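Every protein chain but one is kept in place in this view of the complex.
Chain IDs A and B follow the sequence of writing; residue 1 opens each chain.
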Amino acid sequence: MTLFWQILIDGFAISSLYALGATGFALIFGVSGVLNLSHGALMVAAVVAAWAAGADLHTGPYAGAAIGVAVGFALSLLTYFVVVQPLQRTRKIREEEKEIFILTATLLWGIMIQQLIAYLYTDNAKTVDPIVQGVVSVAGVRTPANEFFTAIICWLVIALLWLLVNRTRAGKAVLAASMNPRGVTLLGVELSRIYVAIWAIYGLLVGIAGVLLGMFLGVSSYSAGPLTASAFAIVVLGGLGSVPGALIAAYVVGYLETVTAYLISPAYRTIPALLLLVAVMYVRPRGLLGRR
Amino acid sequence: MHSRTTTILLVAFGVVVLSAFLPLWLNAYILGLLTMAYYSGVFAMAWDLLFGFAGEVNFGPTFLIGTGAYTAGILDSLYQPPIWLCVAAGTAAAVVGGVVLALPALRVRGPYFGLTTLVAVLMLQNFIVVDAHLTGGENGLTVPDVISINDTTNYEIALWFMAVSGAILFALARSPVGLILQASGQDAVQAGALGFNVTKHKLTAFIISAFFSGLAGALLVFYVGSASASSIVDITVGVQIIIAAVIGGRRTILGAVLGAVFLVAMSEALRPLGDLSNFVVFTLALGVVLFFPNGLFGLLTRAREDA
Partner (left out) sequence: MKRTDRRGMRAPILATLSAGAAVAVLSLATPAFAQANDPIKIGVIAEATAVAGSSIPQAAQLAADEINAAGGVNGRKIQIVSYDDHSTAPEAVRAFQRAVSQDHVNAVIASYISEVVLALEPWAGRLKTVTVTPGAASDVITQNIAKDYDHLKYMFHGYATSTSIADATCAAAKDLLVGQLHMKSAVVMSEDAAWTTPLDVEYLKCLPQIGLKVLDHIRFSPDTTDFTPIFNKIEGEKPDVIITGISHVGVQPTVQWKQQEVPIPMFGVSSQATNSSFWNDTNGATEGVLFQGFSGPDVAVTPKTLPFVQAFVKRFGNTPSYCGYTAYDEVYYIADAIKRAGSTDPDKLVDALEKTDYVGTIGRVEFKGRDTANPHALKIGPQTITGLMLQWQNGKQVNLWPANVANGKVKFPPFIKVGSAD
């Protein structure tokens, strides 16, 4: 029985983390049509910033976390203004090809960030001092309190996002923009402001997800690629452009990995999720709830 | 139009012939660098065929390269048949791999295609690690035979292999098949409406890309004497190939070689910067993508376009 609770709790924590990251990725694709391949690098940057704040500036965990989120936020906006926006606006490339160029450019940008981090801080793994320390015992399972903290924060943020999109005017404009960009401009909304807003929100999501990841599991500069691939896979599984789909898929993948690690073997942790992805691609390429 | 292609071909041929004489002046180290660059050039050209023409962003060119390289290497380390047999086997395996990959991949478009190719690379990496007794795992695979230990011989082999591959790929790109590919890449619906079997043509492009990738990969193993996941299959290697093709100039085939040589020259020139050199190279590459989307080849032939 303990095993059941262990799997339930551990799987929930890691799935929540996947969910937060994937939500950001799905958001950016859904609204601005950009598959941001520097996603993982942005998360790693947030973690390393939080770690560096603790190690070099000797800030407490709260300040460190705040710095990490801020760095994620700033880098996300930088990504938009330096890499994505120029390519979206340029006249030198044909419209159909812009998607590919943005893809390549974000890929390069992600690698640049990864290399810079490795250069400044080496490629050793880094962890962030958790805000919540200690362990709690739930249903006979001794769990780090941090895991519960992680899950709670993830869901808090996702709930806030939902409120923002569905209940505020600005949020509804964003939703409309994702469905029909031209239509929105006809209504007098500045499309570019919407894009900036979305990248800003994305930056917060990535920063928070990154810092939580750093507190829970830790990252190294090598994690950038796998993190992007994982978010990409989850979002495709859930259906490109569908945020609810991404949430569900995140839990499917998270639990699949956890169950495999507990019941089959930790050596094969990532394989079932990979196979599922292949199966979905073959059988239902648009994912669970995809609409594009 | 015709005279422009002829001019380009003549110049390209001229450069190749001149390059064949470089061993007279250059030292073994530079020759070694260029040898690697030439093989990378073939990888990049094969990628350009798929991307630039068929319009499919292949994130995992290293899946095909790795399949070719490891098949050839494992065969040699187990049974030691003659090298040409291993290379042929590697190429065949890559082609089979290409078909196996193409079947699911071509049913999907755009980002899904990219993801499928990415998954293929991840699965190959998993296989390499899990079957370490066969592949050497993270220690890599060392083969008992190499083609030659003479730098000049290896250089010439790489150079002429690249030249011949380039010629074939270039000719293909300009042929009716290539034009249909271009059409399918840019507007599959219209190409289909015109009666062309888009899928069949893209599959052909896949197979050709796989052929050259696998062949070059196998030859590479017998040049270096070893293969490993981190030097042949890893996503970062794939990224470098993509960058070489893009900054060289997409849809030009020959530009890919320029890109590959440029990347190698830049990495060398920036060596004194140590670890930062990679960062600078990627920054430069990003700059090219942002400001010179037509790549180096586009830059060099710009005088033509102004005419």
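Observations, loosely collected:
By definition in this document, a contact is a pair of C-beta atoms (placed from the backbone, for glycine too) under 8 Å apart; a residue touches a chain by one contact, two chains touch by 3 or more.
These numbers come from a predicted model, not from an experiment.
Within the set B:S165, B:S184, B:S209 or B:S228, the residue that contacts the chain not displayed is B:S228. From the set A:L120, A:A139, A:A159 or A:A267, the residue in touch with the chain omitted from the display is A:A267, counting the whole complex. The chain that is not drawn here is touched, among residues A:G24, A:G40 or A:G54, by A:G54. Residue-wise, the contact with the chain that is not shown comes from A:G218, picked out of A:G33, A:G218 or A:P244. Touch with the chain omitted from the figure is made, among B:S165, B:T204 or B:T301, by B:T301. Listed for subunit B, the residues touching the missing chain in the whole complex are 3-4, 7-8, 10-11, 14-15, 18-19, 22, 25-30, 32-33, 36, 129-130, 132, 136-140, 142-144, 146, 149, 151, 224-226, 228, 230-231, 261, 265, 268-269, 271, 274-275, 300-304, 307. Take subunit A: the residues that touch the chain left off the picture are 2-3, 6-7, 10, 14, 54-55, 122, 124-130, 133, 135, 141-144, 146, 217-220, 223, 226, 257-258, 261-262, 265-270.
The criterion applied here is as follows: only the chains that are shown with their structure count from here on.
Between subunit A and subunit B, the centres computed from C-alpha atoms are 32 Å apart. Of all residues in subunit B, those touching subunit A in their complex are 51, 57, 104, 107-108, 110-112, 114-116, 118-119, 122-123, 126, 130, 186-187, 235-236, 239, 242-243, 246, 275-276, 278-279, 282-283, 285-286, 289-290, 293-294.
Across the complex, subunit B is touched by residues 35, 83, 86-87, 90, 92-93, 96, 99-101, 103-105, 107-109, 111-112, 115-116, 118-119, 225, 229, 232-233, 236, 240, 267, 270-271, 274, 277-278, 281-282, 285 of subunit A.
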